[in-house]
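In this view, the complex is presented without one of its protein chains, the others remaining in place.
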Amino acid sequence: MNTVLLAVVVVLALVLLISLLIMLSRTRLTDRLLAVQLLGTLGVAILLMLAVVMQQRAFLDTALVLVLLAVVVTAVFTHRQRGGKS
Amino acid sequence: MILDALSVLLLLLGLFFFVSGLLGLWRFPDTFARLHALTKADNLGLGLVMTGLLFQVPDVLWAIKFILVWLLALVASAVNAHLIAVFLHRQQEGHDESA
Amino acid sequence: MNLLDGLWGVLDLLLVAVLLLLAMAAVLSSDRRRSMMLFIVFGLVLALVWARLHAPDIALAEAAIGAGLGGALLMATLRRDTHQQTDQFPQHPVVLWGVGVLVMVLGTAIAWGLFSVLPTVEQTWRKGAAVDAQLAFSGVSHPVTAVLLNFRAWDTLLELAVLLAAIFGIRALGYVRSAYVTEVAFSQLAVWLVPLLILMAGYVLWAGAHSPGGAFQAGALLAGAGILLRLAGYSHAGLPTTRWLVRLGLVAGTGVFLLVGLGLLGWGQGFLHYPIAYAKWWILLIEMLATVSIGMTLTLAFMGGIPQKEAA
């Protein structure tokens, strides 16, 4: 079973690589923001899989922290300061 | 054995939706549409991967934490989508030229 | 079994490829906001790499600080309207090539240094065994926390002091950034996210006693809560409004750490040598205060200082 799970992780990592390439090929900031979101979700998925494969419970905490702070990061990037551009 | 098969099936489905999100990012013509693709396909992908993993966890506490991660990821992605949508809308309206 | 090893190999290759690509793209990008975005993703992938290397402690720290707080702080350093300027790097080809050669020489030197260290790695592992042997006397059951707060408490004390010095610098030189335009739907959400972040900070701190976690990660999460409050339109970001309380909070971590150390010295135990029976409680006290201090420091760093009374 572990082999199958690991194969899925490998495919997820491949998707990660491709979405990174897409992100780099885009020039607009918002498109990149989107790619960051995709990478974040993929990262969480990979962490969850690795937690099961490697039997490391601590990775679940890491995933929780990643998810929570992703919101903070997006908020910081998209908020606009008073009296000026973004 | 049946559980293993079920979990493989769910994982593959999850992968399929992740790849769909990726394709959406690549193929959809405008940024709003890409945002749609990401928010919906990714959440479903993560949810299916999580459900698939639920059959492989050693005890209930793991399962609870998995579900917690997924719930938070749902909230996070709804918020992220909203924030990005507002940002994008502001840019298109021309309040902000710093694209 | 062979297939499993092969898959691990492929995964490692993929992760390394992503990491290198990200690092190069982040350095070569001319727009600062884009580099920061790439830096955040770099932190995320680095967390995955640490996880793959069986280092959950560093993975958690990287997720909290590198991918999360680091990006927010970097973003805060951007002054308005400057993000589209390219850096004033020397563009002369001779300088560029010179820098390139210098970097390569340095890289080679570092690689050589690492290779020469390799034979001693086994000794380091023996030190790991030594840590495990002493773990029972440290007051906590997680080796990393034991090393950080007991065996090598000096380092951690100095790290806290560095943060304190940084915030002095920021308060002396920085300027308070203007408030953010608030949006109702977002503020409504902050109501729920901020308590969650604070609770998670507490959990990460508690987890540090026996599994990955600790004061720095918890402090980063607390700061995340502060930043969200700031973005949701609370000009003080949840920090106390009285100045002396803020100051007290900032120095609490370092101060109490130092006081405990000196107190133990006066008690005849030696600097930061906790009596074994009470080590757990001392470490708990220090960690809690350190978390509060780190959280406040990072929030203040994001804000750039304590705001005066702002027009609402």
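Things worth noting here:
Which chain is which? They are A, B and C, in the order written, and residues in each are numbered from 1.
Definition applied: contacts are C-beta pairs under 8 Å (C-beta built on N, C-alpha and C of every residue); 3 or more make two chains touch, one makes a residue touch a chain.
Assume contacts and distances are computed from a predicted model.
Note on the omitted subunit: UniProt lists it as "Multicomponent Na+:H+ antiporter subunit E", one of the names in "Multicomponent Na+:H+ antiporter subunit E", "phosphoenolpyruvate--glycerone phosphotransferase", "Sulfur oxidation c-type cytochrome SoxX" or "NADH-quinone oxidoreductase subunit A". Interchain touches from the omitted chain, evaluated on the whole complex, reach B, C.
Of the listed residues C:Leu28, C:Val94 or C:Val184, the one in contact with the hidden chain in the full complex is C:Val184.
In the complete complex, the residue from C:Pro56, C:Gly70, C:Gly219 or C:Gly238 that touches the missing chain is C:Gly238.
Although one chain is not drawn, its touching partners on subunit C can still be listed: residues 184-185, 187-191, 194-196, 198-203, 205-207, 225, 229, 232, 234, 238, 284, 288.
The chain not displayed touches subunit B at residues 16-17, 20-21, 23-24, 27-30, 32-33, 35-37, 39-41, 43-45, 47, 61, 64-65, 68, 74-75, 77-79, 81-82, 85-86, 89.
Everything that follows uses one rule, which is that only the chains that are shown with their structure count from here on.
Looking at contacts between chains, the pair that accounts for the most C-beta pairs is A-C.
Relative to the C-alpha centre of subunit B, the farthest chain centre belongs to C. Averaged C-alpha coordinates give centres for subunit B and subunit C that are 27 Å from one another.
Subunit A and subunit B have centres, each the mean of its CA atoms, that are 10 Å apart. Subunit A and subunit C have Cα centroids separated by 19 Å. Subunit C has residues 186, 193, 196 in contact with two or more other chains. The residues of subunit A that reach two or more other chains are 29, 33, 57, 64, 68, 70-71, 75, 77, 79-80, 85, listed in rising order. Here subunit A touches subunit B in the complex through residues 1, 4-5, 8, 11-12, 15, 18-19, 22, 28-31, 33-35, 37-38, 41-42, 44-45, 48-49, 52, 55, 57, 60, 63-64, 67-68, 70-71, 74-75, 77-80, 85-86, going by the rule given at the top. Per the touch definition, subunit A reaches subunit C in the complex via residues 2-3, 6-7, 9-10, 13-14, 16-17, 20-21, 23-24, 29, 32-33, 36, 39-40, 43, 46-47, 50, 54, 56-59, 61-62, 64-66, 68-73, 75-77, 79-85. Residues 72, 75, 79, 82-83, 86, 98 of subunit B are the ones touching subunit C in the complex.
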